[in-house]
Structures are given as structure tokens and as C-alpha cells.
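Here's a structure for you.
Here the complex is missing a single protein chain, while all its other protein chains stay put.
Here is subunit A:
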């Protein structure tokens, strides 16, 4: 029979093969087939701090950046730090622009689990450029005569932070990759946030929106990355730490609202690989990408899953109405009490990227490589003032 409708007529003619396929769908080819979709939380020995092997990106050979000159602004802290590591792993010559507070080779620039040898090797391909990024003249002087293939702006908050750099990128024909934020999306009853959704001109991330607008109007080759909540070891936002400290203490977890608001977490290493994979990738030119896990988590779920990670029993959760309290300048809870999550499906579809750190793996990383380390060093905050206020009001007695 000939089949008019299909380009490959053999499809219908071939007999179906017998199969012992599992019920798991074929995943993205670059993700190991044995790993199940849904995070399994193994029981953890809470006292054991495990140094994980440096995970050389499985994409390292697939998309080599060998010979590329890449400038990173904000490359010494959290996401920038992992990005530099990822870019170097892919063979790039990385240039970190900062004010000089950290030298190349500073141990604080090592990625958790990274060996000294690996660190030393990539440092030989990493150069420091000292300048204040908010000073266009200083930038010009520092970068004069230099040309880069890709420029990553990891810590621009408003247009005036980034405009001069964008103009420079335009002049030198570099690909400008901008760290924006899913915080720019307008709150909606319809979820998840997908690229192209309306943005909020009144959000506190307005500066990022302005910068994205300038990226488009300036004509520079660019890509914009919108992560939701980034987490992982070395997070300077005490998101995970907030939960770990309370779970460690055994105090009830105070969660604003009904606890079923869904939030989007994305592991910092997956963010780094997504950003690295954009480098001079024409598919990514002019595009915006949401980056987070495919899975969103409820507030109650975050507490429960962190408890599981720590090997602790299910926590007592207290729900409260945040409007009943005035916490002053203190942050009573790490997430805003609304549904806030994005779909990473555009990035998963268009880019050579897959999510390596599901919730189980990600939470274990931040627990072992961040919280336990801080605990050993006596560096926990353990500020339970807002919890006391809430618990006193609800239970009528001090329980902290």
C-alpha cells in the first residue's frame, strides 16, 4: 500500500515489535535511562557529610566551548561561580570581571566536591579582570582592546548596571547572555508561567525587565534567562537554610496561607548548564528561557521533602495569615505566598539541556554540602524571632 499522508510510508507497513518496555517514557536521550522521573528520597545518615565527585557535565564533549573567550560578570558568587565552573569544563577561556575581592584560586571559588587538581587546571584558563561594573569608564578601561565571544551578565539588577556592557557586546559582536528572573512575570491564575506571558511593570524586578527591553532594542545578539527560585550549596539566599534550621531544631514550621501554594525550585548546577549551553547557540538568539525543575512543590511539600532529606520525621506545620502580623524588616518565610512556578519545557525542547538535579538530588546536595558544613562551622543564623511571634499568637505560649 502507498500512504499519501506520511513522509515515511514504511511506518505503517512495518509490523509492531514485541516490547518489554517499562512504563517509564523514553526520556531526553542525554539523561541516564535508569533514573526515574520522580525524585526518590533515600534515607539519609544525617551525620554523614559526603563530598560528591565533581560532576563533569555530560554535555562537555557534546558542546565544547574550547577556544572561546567568555567574560562573566558576577562570576564569584553562587550561580556565577557554578557557571564559570561549567564554562571552564566545556573548555572555555573564562574572564571574570569583579572588583577584586576574590583572586582566581581563592578556595571559596571552588565548587563543592571539586578536586584541587581540577580547580587548578581550570584556573589556568581563568583570568581575573578588576573593575567596578557600575562604572562605565572603568569598564571601558579594563576591557579596552579585548574581544569576547560571549558575555554573561549574572548580577545586573537594573539597566544602568548593564547598558554599557551591552553596548560593548554589540560593538564586538559578542553574544550577551543575561541573568533575568521569573520574578518579572505578572501574577496569574493560569500557570505555569511560560515565556511570552505578560510581565509586571511594577515588580521589584523591573530593572531586569528594562534590561531585557534594551537587549531587544539595541540589536545585540542576546539570550535572557529567567530562573524561578535557585537553590543548591553556596546559595546566598537563605532559602534552604530557613527550612533546615527549623527542622534541625524540631520547631514547628510556620507557613503563610494554606500551604498548598506551588513554588518552582531549580538547582544551581542545572541553571549553570542551561546557561552554558546557550553560548553562541543560534537557536538561543533573541530568546527568553525559563529555567527550573519540571516539578513544582507546595510550601508544605518543601518542608516535608527537606525533612525527608535530613532523615527527620514529618514536621509539624502551622499555617498562619501573614496579614495578621507585622514582621517589620524581617522575612518570615522564604517564598511569596502565591503560586509561582514556570515551565522549563521551551529550554528542554530547544536547547541541548536536561535536568540532572531532581528535588531529591538537589536537596541532598544543599543539605550535605552547605547546611552541614555551616553547622559544623557554627555559622547558622538560627533567628527564630518571627516564628516566636507566630507561635505565641497561635499557641498562646513561647515554644521556641
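Brief remarks follow.
By our rule, a residue touches a chain if its C-beta (ideal position, glycine included) is under 8 Å from a C-beta of that chain, and two chains touch if they have at least 3 such contacts; residues count from 1.
The rule we apply is simple: contacts and distances are computed from a predicted model.
A chain of the complex is left out here; the name its UniProt entry carries, from "Large ribosomal subunit protein mL50", "Triggering receptor expressed on myeloid cells 1", "Vacuolar ATPase assembly protein VMA22" or "Chloroplast stem-loop binding protein of 41 kDa a, chloroplastic", is "Chloroplast stem-loop binding protein of 41 kDa a, chloroplastic". Residue in contact with the omitted chain (choice from A:237, A:345 or A:392): A:345. Within the full complex, the residue among A:170, A:218, A:295 or A:386 touching the omitted chain is A:295. Listed by residue number, the positions of subunit A touching the unshown chain are 1-6, 8, 10-19, 21, 23-28, 36-38, 188-192, 194, 258, 260-262, 294-298, 300-302, 304-305, 339, 343, 345, 348-349, 359.
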